[in-house]
Each structure stands twice: as C-alpha cells, then as structure tokens.
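All protein chains of the complex are present and in place, except for one that has been dropped.
Moving on to chain A:
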Amino acid sequence: MNIVALSGSIVGSKTRTAMNAVVKELKEKYPEEKVTLIDLADFKVEFSDGRNYLDYQGDTKYVAQTIMDADAIIIGTPIFQASIPATLKNIFDLLPVNAFRDKVVSMLVTAGSSKHYLIAENQLKPILGYMKAQIVQTFVFIEESDFYRKEITNDDVIFRIQRLAEDTVLLTRTYTKIREEKEEAEYGF
C-alpha cells in the first residue's frame, strides 16, 4: 500500500506538526507500508492551467504524480477565511476529475476556532466525493489550544490521530481486497 500524507498549506506550523504525528504513527504501526509526506511548503507548485497533469514539470509534476500513484491519501489542512487554503484547492484543480477513484482519502483539520468544525464537512468532503474518493468519514479536528510550540499537547488528539491512521489503512485494505475479489470472480478478465 502506498500512502501519501499531504500537508495542504504553505503557511504556519500546526498542520505540519499534526501531519508529522500521523506519519510517525503510520510508520510505527505499519512499517511494511510505504508512506510519503508531501508538505506543500517544501515545493513550488504552479497554478493549474487545465493541462493534463502529465504535462506539468518539476515540483508540480512530482506532487501530482505522487498523489496519483497513492492508494490512500491523508489530507491535512488548516482553515483560512472559513475555507480550505488555495494551495490545497490548487492540488485538486491540477488533477483529473476522477483522480481519487479507487483511493481512500482521510482528513485532518487544524483551525483557530471550533466554529470552523463543519467546514471540512461542508467544503472538503464534497470535493473529495466529486473526485470519487472513498472517504474516511470521521476526521480529526484540532484546535489552536491543542498545540504548544510545535507539539501536540492534548492526549485526546493523539488518540484520534492513531484512530485516523488505523481507519485509513483498514479501509484501504478492505476496499483493495473486495475489489480484487470482485474483479477476479465476477469480471473474469
């Protein structure tokens, strides 16, 4: 299984801190799985101009290709101006419409206010659904007060991250297994 952890912002440290925790959890619990962290702050990604993702070059191509090659994607996002950041939306715009077909996608959200809780529900999930993702329904919502200087200080958040990692892997294995069985038994080609 090929898991990509995508940290969707180029601003601040909280989403990256939380993604580090997810990656650490995945690597410890599932050492046999491949885990790649993409922090958009480390790349210069172009704005989407509508071309096929294969026609981009450099960082843009690398990021798009890595996501396309994934079996599971864990998206980490902050909330800016009551929505997902433009950097993350741009990643979706770079990819084909059915980019997440046969992929499991889960979410981790950091926010400055608890009033942002439903934003992932109302704005991120519809995008993932449109792009044909199998969504892990429960996402981890982390507030400003759960961090202290690039550390997660709330044990409840740690437990939820552990469950998110487990759910993502479990759902990916389940879908892969069912799909393989179906393809062999029913389609026969």
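Structural remarks
In the analysis below, contacts are C-beta pairs under 8 Å (C-beta built on N, C-alpha and C of every residue); 3 or more make two chains touch, one makes a residue touch a chain; residues count from 1.
Note that contacts and distances are computed from a predicted model.
The listed choices are "Acyl dehydratase", "5-oxoprolinase", "Molybdenum ABC transporter ATP-binding protein" or "LLM class flavin-dependent oxidoreductase"; the UniProt protein name belonging to the chain that is not shown reads "LLM class flavin-dependent oxidoreductase".
Interface note: of A:N98, A:S114, A:S145 or A:T174, the residue touching the hidden chain in the full complex is A:N98.
Of the candidate positions A:E28, A:D42, A:D93 or A:E183, contact with the hidden chain is made by A:E183.
Of A:D55, A:D93 or A:E181, it is A:D55 that touches the chain left out of the display. Where chain A meets the omitted chain, the residues involved are 49, 51-55, 68, 96, 98-99, 101-102, 183, 187-189.
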